[in-house]
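Taking it in order: structure first as structure tokens, then the write-up.
One chain of protein is taken out of this complex; the other chains stay put.
== chain A ==
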Amino acid sequence: MWNRRKNLLLSSLSLLRHISSSPHLPRLHPLKPSHLLCPSNSFLPPIDSQLRNNLLDLPRCGFPRNLSSSNSCSSCWNCGAVGPTSGAFLACGSCGAVQPVDASVDYFQIFGMKKMYEIEEGDLEGIYKDWQKKLHPDLVHSKSEKEKGFAAEQSARVIDAYRTLKNPLSRALYLLKLEQIHVDEEKTVSDPDLLMEMLEMREAVEEAKDTQSLKEIQSKVKKKLDSWSNSFKEAFNKQDFDSAVNCTQRMKYYERALEEITKKL
């Protein structure tokens, strides 16, 4: 009974490896092996519970190692289980072992989001916490030095990803970076209108005498930030990267002003 299950799984895995080399992945029923083999993320995949239980019943290192070294999937160093074809393989869905950092996986993939400016910011925190439940170094203190090292790096990377994606400006700059748009950080700008506006804004913040006036300035600046944030979205979607960079520069100035206001409040 046990061997039959194992054989069934092995044969489906080899079948899928064969199929995955072709451009179109046909849906196979009733096992739904695309989910089985390469889930879109390494949370427990949305397969029916009986199949999932079967999976979990399998002994660790039940898969022979040669099966897991396919071109598109990475495999778990601990049990050899194959990771997802796309998306982040940070912790093994089978044995829970933390995987080494793969720098080619970008922050959007870690959060299972499309690489674009508009994201569901509300979802970020939940996904972040779920990852930390698997990756946090405090949770691997009983494991090997190797795995502790992986956990420290993965955990730090997830924190970076969360912070970068949460803040609109850093998300915008990250998107530009992924598009290989290099922004010259050292360049001075001398656009008089822009600078005059920023100077007057910062002066107003400095001279504001009470909370009321500070809050008024704050809401004005937030509105401007939102409006330039939308401009960035449009420019980026049109691939007008010069305008996009210009938008991020303005957003930076507004963010600085908001930081100063927050300090004063």
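Just so it is clear, a residue touches a chain if its C-beta (ideal position, glycine included) is under 8 Å from a C-beta of that chain, and two chains touch if they have at least 3 such contacts; residues count from 1.
Basically, contacts and distances are computed from a predicted model.
Enquirer: Given the options "Iron-sulfur cluster assembly protein", "Transcription factor IIIB 90 kDa subunit", "Large ribosomal subunit protein mL53" or "YKT6 v-SNARE homolog", which would UniProt use as the protein name of the unshown chain?
Expert: Hidden chain, UniProt protein name: "Iron-sulfur cluster assembly protein".
Enquirer: From the list A:116, A:189 or A:265, pick the residue that touches the absent chain.
Expert: A:189
Enquirer: Can you list where chain A touches the absent chain?
Expert: 125, 128-129, 132-133, 136-138, 155-156, 159, 183, 185-192, 194-196, 198-199, 202-203, 249, 252-253, 255-257, 260
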